[in-house]
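The other protein chains are all here in position, but one chain of the complex has been omitted.
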Amino acid sequence: MLILTCPYCGIDADETDLAPGGEAHVTRHGADASDDDFEAYLFHKRNPRGVHFERWRHVYGCGKWFHAARDTMTLEVFGTYPAQTLVPPKTLQTKIKKKRPDWKGFKK
Amino acid sequence: MSTRLADHGRLIDRTKAVEFTFNGKRLKGFQGDTLASALLANDQLLVGRSFKYHRPRGIVAAGPEEPNALVGLGLGGRFEPNQRVTTTELFDGLSARSQNHWPSLEFDIGAVNKMMSRFFPAGFYYKTFMFPRAAWKHLFEPVIRGAAGLGKAPSARDADRYEYFYAHVDVLIVGGGIAGLAAALAAGKTGAKVLLVEQTADWGGRALVDGVEIDVKPAAEWVAKTLKALNSMENVSIRTRTMGAGVYDHGYALAYERLSDHAPETTGPRHRLWRIRAARIVTATGAIERPLSFAGNDIPGVMLAGAVRDYALNYGVSVGDRTVVVTNNDDAYLTAIALARAGLNVPAIIDARSKATGELPEKARKLGIRVETGKAIGKVIGSKRVQAVTLAAQAGEGATLEEIKCDAVAMSGGWSPVVHLWSHCGGKLNWDEDQAMFRPDPARPPLGKDGSGFVIAAGTANGHLAAAPAMMDAYAAGKRAAAEAGHKAAEGGAAPVAKSESQDRIEPVWLMPQGAAYKLRAKTWLDFQNDVKVSDVQLAALEGYESVEHTKRYTTLGMASDQGKLSNINGLGILAHSLNAEIPAVGTTTFRPPYHPISFGAIAGEARGGLFKPVRQTPLHDWHQKNGAHWEPVADWRRPYCYQRDGEIVKQAVTREILNTRQNVGLLDASTLGKIIVKGPDAGRFLDMLYTNMMSNLGIGKCRYGLMCNENGFLFDDGVVARLTDDSFLCHTTSGGADRVHAWMEEWLQTEWWDWKVYTANVTEQYAQIGIVGPKARQVLEAMGVKGIDLSAEKLPFMTFAEGSIAGIQARPYRISFSGELSFEVAVAASEGRAFWDAALEAGREFGIQPYGTEALHVMRAEKGFIMIGDETDGTVIPQDLGLHWAISRKKADFLGKRAQLRSYMQDPDRKQLVGLKTEDPEVVLPDAAHAVEGPKRENGMENIIGHVTSTYYSPTLGHSIAMGLIKGGSRRMGEVLEFPVAKDRVIRATVVDPVFLDKEGIRQDV
Partner (left out) sequence: MKRYSAFAIAREALRHHTGWQRAWRSAQPKKAYDVIIVGAGGHGLATAYYLGKNHGIRNVAIIEKGWLGGGNTGRNTTIIRSNYLQDESAAIYEKARSLYETLSQDLNYNIMFSPRGVLMLAQTEHEIRGYRRTEHANRLQGVETRFISPAEVKKIVPIIELSGPRYPVLGALWQPRGGTARHDAVAWGYARACSDMGMDIIQQCEVTGISQKNGVVSGVSTTKGDIACNKLGLVVAGHSGVLADMAGFRLPIESVALQALVSEPIKPCMDVVVMANTVHGYMSQSDKGEMVIGGGADGFNNYTQRGSFHHIEETVRALIETFPMISRLKMLRQWGGIVDMTGDRSPIIGKTPLNNCFINCGWGTGGFKAIPGSGWSMAATMATGEPDSLAAGFGLERFREGRFIDESVAAGVAH
């Protein structure tokens, strides 16, 4: 039963107030995409054991989508941030690196 | 025999007698008794039969770890199987029945299994019962199932109710012994919000029977004082009869409060499930005593030493007149001393250790109790109760040195901290060699959302078996928990000082005597309820089931309803010894919630009956209900399938509704249709991405049918879009799709095109939408009184809308049609829905207006060849499959799903495509979802299926059957006759035709 802090309304939201939305920072590939890009966009989601950037929606709250950085082995949450960004905030990346020295860093 | 003592019994009120029945026998106990203590007071030693061999079994423990003494409690809607007598508080009129025997507890036929036990070792069923093949299901399995299973299944509906409770606290403390109380005191003083829960009805735990002193006074005085202090703190809540059931991620915990199990006549819920979020959880859950493994350790009268002490001191009940104490530690001496002081006979203390010279053994000797060190029980003599034990050398194989007459045995193999809650969420354990037990490893706690440990084990549960260090540890734990939750303690405030008699080192004993011969080991129980013996674990190891999980599953050790609370560590000891390995290397099985079983009723809470998935209701729900609605669940809604009149069957009603709508006029509650407003400068651009067709060029006041696909290209929703103003659209969705589509829009707006200026609002429930449908629809509206709208075909043509007043109600009629008839779908404020409906019925009476339901709607749309999401689509269908090319823009550079529809398989001309189907015999209706086949069978023996029927009806309008189907390469098969084998010996033939059966030119709707 996760708790994630909604970066919009500041509420520590219970998992039951949230809807998960899969991997974050996935680039949409549209009508002119190559077969490879399009396949990767739809199906090749990262499924790491460890640090994962993912999307959530505060569905029974403010309704906003946001991103979370979470460890899939321990469920530790490193931080949450608004969805309107292409990369995780630098400070968050630094924090994760400090907590997980083995982490290979954010890859788009 | 077991009986009530003349004195002792700090928990019972001897002035209040309580009557109860056991197997129909009327018995007496006192207020404050548990069912266990009351049964023992009545010399009811035999209380149940074991799972596999149906051996007679008595009470072993005094708490939730009890494996044997399970009974059926209550009657009718209050009957409940498998209740532990040790956790059941006695009340007047309690009715209990023993389980798992036939015909009676005293004489159980199933006990022949006992004689045959040598043929039923661990896992025997994997090795036999294989021939003949059918015999497993028809012969062996039913016998095994019947013999297993413990209590009877309840048959009546539960007469009680249940509820949830929410608590958000800084510190949750589980366990109301002196450790839990001390932790609560320390945490409470900091001002932190504290919840302290205790599973029993009483505070203080074992300290009160173990003669502990706190701050130089009997522990009871400190407990009373502390409770008073806690009660006076506003930031502290304390609850008895509330068990910490489970710890989950991020500080989530469940507590299970039993409100009326002990007082069934009270009103209110029976159980309450507490859903708790705590910044820190302190587990002060104490420890559970381990049995010793000697032959006959399951015979009624053999009991844990601590339990014997509990029954004597808490309830004034002696388990036997002559109790032999057998131990490998000092703690059991407390029991011998307590019994001796109560005037009972203790023929001997049999201590497996080579010497026993501590404070307690010396005290026992002073009381004149015979202490035999280096000795073991060879075996217990007796069947339905203990008659004697044989004395043997612990180092030997079990040769009898002496037979000691007794009627009870108090055993202690040491204590195991209750680490369940610590472990539920990943807390790790260390093996403590000195104390021969697993204890929480403070360096590897369960980790919370910030990565720090959020569970703190305290007191005995943390491995501090003596009162003094336990008290210090628990007080510090409470303080630390509060501090970590943001509440620092003020300086000063020292921990209470506890004192108990000192105890010497335990000597682990996993088998007694250590070299016990096979015949003894095969009578030495590890798991009492599941009948797992020492020899079974040894067999598992011999056969290569070496992992502790393999052993558990092969022997069923620890899988009974006590989940191994008594058996796991002893079993582990035997396994480690068999594998010649160390205990920590063998490891433990996983601790899973709940700590102790909790009722399904409590888990479901109040969400039952009408509150289980509440029905969404349109403003017209009550009218439908009163006017013969035959309901159909549609997503979270209910919609009238049809309205039955007196004497009508459903089918007749549907036919009547269709014909009346086609000939006169029908009235439809379409309020469940999703309605989403999309507004903003980029609204048109946004809808162009969402729909396959172009929406940005839709004229104001006009409507357009649109299709939505997901990124896999599959069609998932459809509906009519109306352009309200230059920058706002109203998108209709399917009834089930409104929330999904709205979420879909928000997802794209917020996560992909967040710089686009678009706002959405789901206004589905803000409007009632009522269809007035049929050739006389316009007349009805006019009769209702229209202001500000010209309803004529010229001014309000097909696929447009207008706003004005109808029947004095602000309304927006859309000229859209799902039936092919002249149709006005009128949106009014939800609050005016019923008034509008009534007005339409009133005005429509002279035109023969009748309401119609979803089935008539379905038939009429199928007559027109309109698709229905969920019928013609199933999540794998693209719009091209449905011949909807006209609704897919070729001009747009992109839309959601476009790229996917370019993939090779989507372009395959042999995809299934929508066709109409006309049966050879027009009276024959193809069955729903019938499949078409073609040519010979495939290599693998399957028929060559080429498609299936998606919608099929008898059309009352046309007087023949109609159907649509998705057929491989269907668009190229026009005129082909397909075969639908609808049953083993029945094939229906149908010709592929255009799916539009009625009014292909659209004349009826465009008037």
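In this document, chain identifiers A and B correspond to the written order of the chains, with residue numbering beginning at 1 in each.
The definition used in the following text is that a residue touches a chain if its C-beta (ideal position, glycine included) is under 8 Å from a C-beta of that chain, and two chains touch if they have at least 3 such contacts.
Everything quoted here is computed from the prediction, not taken from an experiment.
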Where the missing chain makes contact, among the chains that are shown: A, B
Hidden-chain contact residue, picked from the options B:I144, B:A167, B:A476 or B:M799: B:I144
Contact with the hidden chain (one of B:G24, B:G368 or B:G544): B:G544
Options B:G32, B:G191 or B:G246, residue touching the unrepresented chain: B:G246
Residue of B:T15, B:N580 or B:S904 in touch with the missing chain, whole complex considered: B:S904
Contact residue for the chain not shown (choose from B:T390, B:N462, B:S735 or B:T919): B:S735
In chain B, positions touching the absent partner: 51, 78-82, 118-119, 121, 124-131, 133, 136-137, 141-142, 144-146, 148-158, 160, 246, 248-249, 252, 254, 275, 425-426, 518, 522, 535, 539, 542-547, 549-550, 553-554, 556, 559, 561, 563, 590, 592-594, 597-601, 603-605, 607-610, 612-613, 615, 632-635, 641, 712-713, 716, 734-737, 868-871, 873-876, 900, 903-906, 927-931, 933, 939-943, 945, 948, 981-984
Where the missing chain touches chain A, by residue: 1-2, 15-16, 19-20, 22, 35, 39-40, 42-45, 47-49, 52, 54, 70, 72-75
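Note that only the chains that are shown with their structure count from here on.
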Whole-Å gap separating chain A and chain B, where each centre is the average of the chain's CA atoms: 28
Touching residues on chain B, where the partner in the complex is chain A: 248-252, 277, 426, 447-451, 711-712, 743, 746-747, 750-752, 754, 893-895, 898-900, 902-903
Of chain A, residues touching chain B in the complex: 1-3, 14, 19, 21, 28-33, 35, 38, 41-42, 55, 57, 59, 63-65, 71, 74-77, 83-84, 99
